[in-house]
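First the structure, which I've put down as structure tokens, then a few questions once you've had a look.
In this view, the complex is presented without one of its protein chains, the others remaining in place.
Then we have chain A:
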Amino acid sequence: MNDMETPVFLAPRSLKKVITHFCPGCQHGSVHRLVAEALDHFSVQERTIGVASVGCSVFLYEYFDIDVVESPHGRAPAVATGVKRARPDRIVFTYQGDGDLAAIGTSEIIHAANRGEDLTVVFVNNTTYGMTGGQMAPTTLAGQKTSTSPYGRDIANDGRPMRMAELLTQLDGTAFSARVAVNTPRNVLAAAKVMRKAFQTQVEGRGFAFVEILATCPTNWGLSPLQANERIAAEMIPCFPLGTFKDWAGADGAASAGAGQ
């Protein structure tokens, strides 16, 4: 076999080979790919059930070649709870935007995490409601102009951006919580590792895993795809720091180190 025949880049098996409806430069597509790669990595496509939420990612089932159940706006963690309890040996994930998870669905996400549901939650934070035309989200940055914060988000009136990955870390039921970004090749590679970890958490039955992904919505930000990537670095990461805030592997490591003393 010569080098020309050695594939260096393969389409994930868990994704269908179709064109997505996302806007140019939207990173929902990149996040879909990271999820699919993680499913492929653990060879769980056949036993995975996706839970679609309401937002630009609602067409999950058009792109993932897996069984999918769609849930009402914000309720995906409750729907996923029902799915996982009925089929405990399946890999179940929700895929939610910030409007979905951090506004209407705050109660559902906090309680699913607190119960320690064996789920993987993929949380795409683009600081706005994409599908409905760029309104203010709980994650909208202070001063950020949106269609419902035309003078910029006023923290005195609207509160401050919510940091979900940190917030959920406080709950004992959360086994893994991290924030990544997909704005640079280096960050994408790091995000892929974290995504795998989030699914490994479930594959090993360790409890609730949460990955927040900082992603672009060039359309509603009114920026080009490249400018949008730059905004993630310049404006979003300072407010939403990247990192792993809770890690069962770390806890395990600490426990075994302690045992060795």
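The rule is short, and it goes like this: a residue touches a chain if its C-beta (ideal position, glycine included) is under 8 Å from a C-beta of that chain, and two chains touch if they have at least 3 such contacts; residues count from 1.
Definition applied: contacts and distances are computed from a predicted model.
For the omitted chain of this complex, the UniProt record lists the protein as "3-methyl-2-oxobutanoate dehydrogenase subunit VorB", which is one of "ABC transporter permease", "Chemotaxis protein CheC", "NADH-quinone oxidoreductase subunit H" or "3-methyl-2-oxobutanoate dehydrogenase subunit VorB". Only one of A:Ser43, A:Ser107, A:Ser147 or A:Gln170 touches the absent chain when the whole complex is considered: A:Ser107.
The omitted chain makes contact with just one of the residues A:Val79, A:Leu101, A:Val124 or A:Ala137: A:Val79. Only one of A:Leu34, A:Ala52 or A:Ala103 touches the absent chain when the whole complex is considered: A:Ala52. In the full complex, chain A touches the hidden chain at residues 45-49, 51-52, 58, 61, 64-72, 75, 78-87, 90-91, 107-108, 110-111, 115.
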